[in-house]
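With one protein chain withheld, the remaining protein chains of the complex are depicted in position.
Up next, chain A:
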């Protein structure tokens, strides 16, 4: 779809086709609070190709949502992106003006928020909130915009969408509201969707429906997706790659099957269980003993050091995200390489 719009600039098209949809390099987003600098995102890198899904997992407070908002460039003061780059189809988003960024948001890059109860404006009807999204990016008549809104609602499985368009958000359940939010994200068939735990509020059957819908969309339109979640079973079924975050950093990154089968990083290892086995797939994140370090005051060296069973003296030096195996990266001095070999 994107290829047809820029026919007058073939070189650019070639560059865009070659570039992955999203490439995040060494992203750093900090919050400058009274209590100090909260380094919510401290070193995050990943790449999502056209039509691919990247699962971003990590425990609460590890910086997943802040990463998502950074990509949207919706970080408000006291927060600020302080380092790294975000390349969308090869274009550095940092170089875009706010107005240029606005034309991308909701149009080429859409986001689904974590809390469905709070994402829709309580005093505006659903049709208002959908039609305004269509018209923010395209000159479309009210009737055509309404028809698109109705189709999008139908696509996410909302019954009698014509009537539901006239409702207010409080007349919907949480799951229904999340479906409306997903429908809004799909309105412009974006090139990238940042989905922040979009199905957590939904029941299992609907979750399955929506996941299937999303997969179809990615396959047919080439939409790339950043899927933030706690639920490893969703990641296993949906994602191509997985990035595991800990205390603001990506600590493990690679093919989803390989990572879940034989995690390299002790943190990932702890999350999905110590015995490497295919049966471990689809198990939700396990609690790891110990506390997440305060982002205000990160310890020297590896942030996982205090909780890590493999910690050694050299862990006082912060490890880099190192390619230990082909397409397998881990930020650790002593990764679980032995288990990969035995698996």
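Simple rule for what comes next: contacts are C-beta pairs under 8 Å (C-beta built on N, C-alpha and C of every residue); 3 or more make two chains touch, one makes a residue touch a chain; residues count from 1.
Just so we're on the same page, contacts and distances are computed from a predicted model.
Taken from the listed names "cytochrome-c oxidase", "Oxidoreductase", "Acetolactate synthase small subunit" or "ABC transporter permease", the protein name that UniProt assigns to the chain not shown is "ABC transporter permease". Set against the missing chain, the residues A:136, A:206, A:325 or A:340 yield one that touches it, A:136.
Touching the missing chain, out of A:184, A:234 or A:302, is residue A:184.
If you put the hidden chain back, the residue from A:25, A:102 or A:230 that touches it is A:102.
Chain A residues in contact with the hidden partner, per the touch definition given at the top, are 69, 72, 74, 102-107, 110-111, 113, 115, 118-125, 132-133, 136-137, 168, 170, 181, 184.
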